[in-house]
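Supplied in structure tokens, the structure appears directly below.
Every protein chain of the complex appears in place save one, which is left out.
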Amino acid sequence: MPLPAHVFNPPFNIVRCSHAVLGVRDLAASRTFYEDIIGLHVEDADADHVFLRGLEELQHHSLVLKRQNIASCKRLGFKVASEDDLDKAAALFAQQGLAHEFVTAPYQGRTLHVTDPFGYKLEYYFKMERRERLLQKYALYKGVQPQRMDHFNVFVPELQKTIEYYAALGYRMTEYSEEEPEDGGRIAAAWMHRKGNVHDFAFTNGHGPRLHHFAYWAPTPLSVIHLCDVMASTGYLKNIERGPGRHGISNAFFLYVRDPDGHRLEIYSCDYQTMDPDHPPLRWSLRDPQRQTLWGAPAPRSWFEEGSLFEDTTVRDPAFVANVIIAH
Amino acid sequence: MPLPAHVFNPPFNIVRCSHAVLGVRDLAASRTFYEDIIGLHVEDADADHVFLRGLEELQHHSLVLKRQNIASCKRLGFKVASEDDLDKAAALFAQQGLAHEFVTAPYQGRTLHVTDPFGYKLEYYFKMERRERLLQKYALYKGVQPQRMDHFNVFVPELQKTIEYYAALGYRMTEYSEEEPEDGGRIAAAWMHRKGNVHDFAFTNGHGPRLHHFAYWAPTPLSVIHLCDVMASTGYLKNIERGPGRHGISNAFFLYVRDPDGHRLEIYSCDYQTMDPDHPPLRWSLRDPQRQTLWGAPAPRSWFEEGSLFEDTTVRDPAFVANVIIAH
Amino acid sequence: MPLPAHVFNPPFNIVRCSHAVLGVRDLAASRTFYEDIIGLHVEDADADHVFLRGLEELQHHSLVLKRQNIASCKRLGFKVASEDDLDKAAALFAQQGLAHEFVTAPYQGRTLHVTDPFGYKLEYYFKMERRERLLQKYALYKGVQPQRMDHFNVFVPELQKTIEYYAALGYRMTEYSEEEPEDGGRIAAAWMHRKGNVHDFAFTNGHGPRLHHFAYWAPTPLSVIHLCDVMASTGYLKNIERGPGRHGISNAFFLYVRDPDGHRLEIYSCDYQTMDPDHPPLRWSLRDPQRQTLWGAPAPRSWFEEGSLFEDTTVRDPAFVANVIIAH
Partner (left out) sequence: MPLPAHVFNPPFNIVRCSHAVLGVRDLAASRTFYEDIIGLHVEDADADHVFLRGLEELQHHSLVLKRQNIASCKRLGFKVASEDDLDKAAALFAQQGLAHEFVTAPYQGRTLHVTDPFGYKLEYYFKMERRERLLQKYALYKGVQPQRMDHFNVFVPELQKTIEYYAALGYRMTEYSEEEPEDGGRIAAAWMHRKGNVHDFAFTNGHGPRLHHFAYWAPTPLSVIHLCDVMASTGYLKNIERGPGRHGISNAFFLYVRDPDGHRLEIYSCDYQTMDPDHPPLRWSLRDPQRQTLWGAPAPRSWFEEGSLFEDTTVRDPAFVANVIIAH
């Protein structure tokens, strides 16, 4: 693929992925899942919301659960570098003709909602209330000891354009997969970052816009194995969808689990740093099954097909269907 | 099932499983696999043999590879408690009408070969040359850091009788799986021990006599994950057959790999102690898929069907085919 | 030292070390320490007692805390192989002129109390109520995830005689330390076992009889490090006495902590199997500092000097003071 040029003076400065806002149908069941099984810390809760965060996060929440009649991905949240960056973002979105508005979001400062050109519902903010870091409150450690929100991964119908759009916002590509020339040579997925590791936002060819998963970083593979043991012995066996295993891409030691509404959470470990401006993107051939699974059982069909819907959003077919089987 | 009575005064005293003798077709390829990838220590080698041991083993070898034209399991070796026990064993086998003979085996003292009533080719010995323990030679650690031979697992056509025979030799059952009464109520597998952990010798209903696997104990799941990473990046991806995962049975964190001849090796971790004479056997229903896999992908068909042949031995059909699917 | 002959027909059959009974002054504080910090499971409790066990233990308790005005080691408990063995033991103790009696102990069958020739208060039993194994109740895992009682270690004033006495009861020596000949050539400590790993009962030259420590086995060094983190962040920093580190002896990855009364608990990992009757004892020179600490900071003075008293028992000076410094 023609790689997008690196953008060093982005129109506004996105620091990193920050939080996901999910619509859930049974708030108590979802809270139990994320708090008792996964081990996130409940920072606040009311009748309709639960706000959770990981062990190293100073920010009030990196996951918001909202009770509603239908499960959905409501928003993917990103932190920007200053209040000015919010205004720059709003100006850009106006220029791009994108629906956007400043809203009030609990525990956050000025928050800019936008639906991007492809239908993803995002929110940008600079300020969020801070809470004491829990990293050295070791007595609170439980579940998989989730340390921080790491990234979002979405199904994308128009992959090439989406990558170009986010490259223009300053995202840099670290890894990507593409067809061999004789198969069509089309890019099939891209991992893009702002914060200096493998990704903040990843894009996969497919029916979209839909959320494939959000990911929390965990300290070691042993905590991931412990989560499998806990889930298997507390009635959540069927919520383990895939793994543990090793992705060739990003070198992640991964586990994919589904929450009570089917939202997919990745537990993610073992990636690497990428903050060099000249960090070269790593190409994987779609014919190389080890990009998906360096070792381990193949992914189930659900992993390739299922995802969380954004609200009031029509899902479109992907621009192409890959000419090789993309599963392992 | 009617549990076999514990035998506290066995006719001769078997201490533990000790070593496997395998026929391999390409001795150099097999040595590379076990030495460089698995991480066993080559203690001695000649043109036709390689002798290997684990990091904590004082005994000269726990795995013997013999070059020959056909792959096979030649012998499963067990240590007895004294020279007298060898004579008691020989007397018993004579009484039972079993083919047996004292042979000379390299690096071993008096060695008694026997073919048991079901066709398994075994050898018993008391003395083996000792070598310095490598447990604190940390610079030698590599691969999965295999520490000791833990157990053998065989396919058995006449399961009930085989269990009774080995119970009479002093083996005690720690876990077993069986059909529900409405499915037939037949025992499907048994884990039996002499040394005080879950098993030295396990028996599974199936076409036999065949060796299902031998197992080395590894210190932590992290060393197992490292082995997966090493195998996947050195051309041995297809030799990873199943796992890593957790068995319900024995609580083992397991990985099954196949050597260049297809012999199956389990890497085994996380079991428990069983030396109490009144340790009760743990029953698993054949309808409970978590006995096989507490969590993780189902076992591939090969794992249920393939095994190593003993030489000059006819494989028999099992006494029954279970009325429930035994795979996960 | 002249090694004691192995005893294969012991006068009665001791299976393994089983449980410690400790006198504690503040029962609530001790319960909090062992349940919430160490992670043992409270199986039963009343106004004056707390009964705890490890994750793999089927037996009702491996630690009993009894409220009393003075801290003490009340009893060290061992399991024997049958009821007959209790009667054989009683007969032997009568012959040896040792104070002994059958007592009623909660949750245990017939229980034989004895004060051994050197003043150690022990109890032997065969039957104890069983509870379901918690090994696969992963949601209960906490603290250091203690899996089973592993061994006792005592200060001994008459070391040579004590070793000989226990060798005559069937204990086999796995490791020992002694002075170089020019320093006196005396044995300074011995590790002796019944169950097939490095020790059930260890004896160290020193002011005694006193309990140096009891030890729970933990699955990996990572759980030990987590315990350090938990203790350091919950007000128990000063209860960490020594480690984590590696003993040369037994290859243990160790941590020594003190409970609220000062009783010393070792968290123990990484030893090896020793069930072979011809397993040779490993000698360490008292001049070799790595026997104590393969690496890591030297032990504090308290570790060499402090221990728990048995009740109503006079402490005697050791038979000798070693001619070399035994600390690292």
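Some observations on this one:
For reference, chains read A, B and C in written order, and residue numbers begin at 1 within each chain.
By our rule, contacts are C-beta pairs under 8 Å (C-beta built on N, C-alpha and C of every residue); 3 or more make two chains touch, one makes a residue touch a chain.
Here the structure is a predicted model, which is why all the values come from computation and not from measurement.
Residue-wise, the contact with the chain that is not shown comes from C:296, picked out of C:10, C:170, C:281 or C:296. In the complete complex, the residue from A:117, A:219, A:289 or A:318 that touches the missing chain is A:219.
The set of chain B residues touching the chain not shown comprises 36, 136-139, 141-142, 220, 222, 226, 229-230, 232-234. Remark: the residues of chain C touching the chain excluded from display are 220-222, 225, 228-229, 231-233, 237, 240, 244, 246, 253, 290, 294-297. What chain A contributes to its contact with the hidden chain is residues 8, 15-16, 56, 58, 79, 81-82, 126-127, 130, 133, 135-136, 147-148, 195-196, 219-220, 222, 248, 251, 270, 272-273, 275-280, 282, 294.
Note that in this section only the chains that are shown with their structure count from here on.
Comparing the residue numbers each copy contributes, chain A and chain C share more than half of them at their mutual interface. With centres computed as the average of Cα coordinates, no chain lies farther from chain C than A. Taking each chain's centre as the average of its CA atoms, chain A and chain B sit 44 Å apart. We define each chain's centre as the mean of its Cα atoms; on that basis chain A and chain C are separated by 50 Å.
Counting partners per residue, chain C has 136, 220, 222 as the residues that reach two or more other chains.
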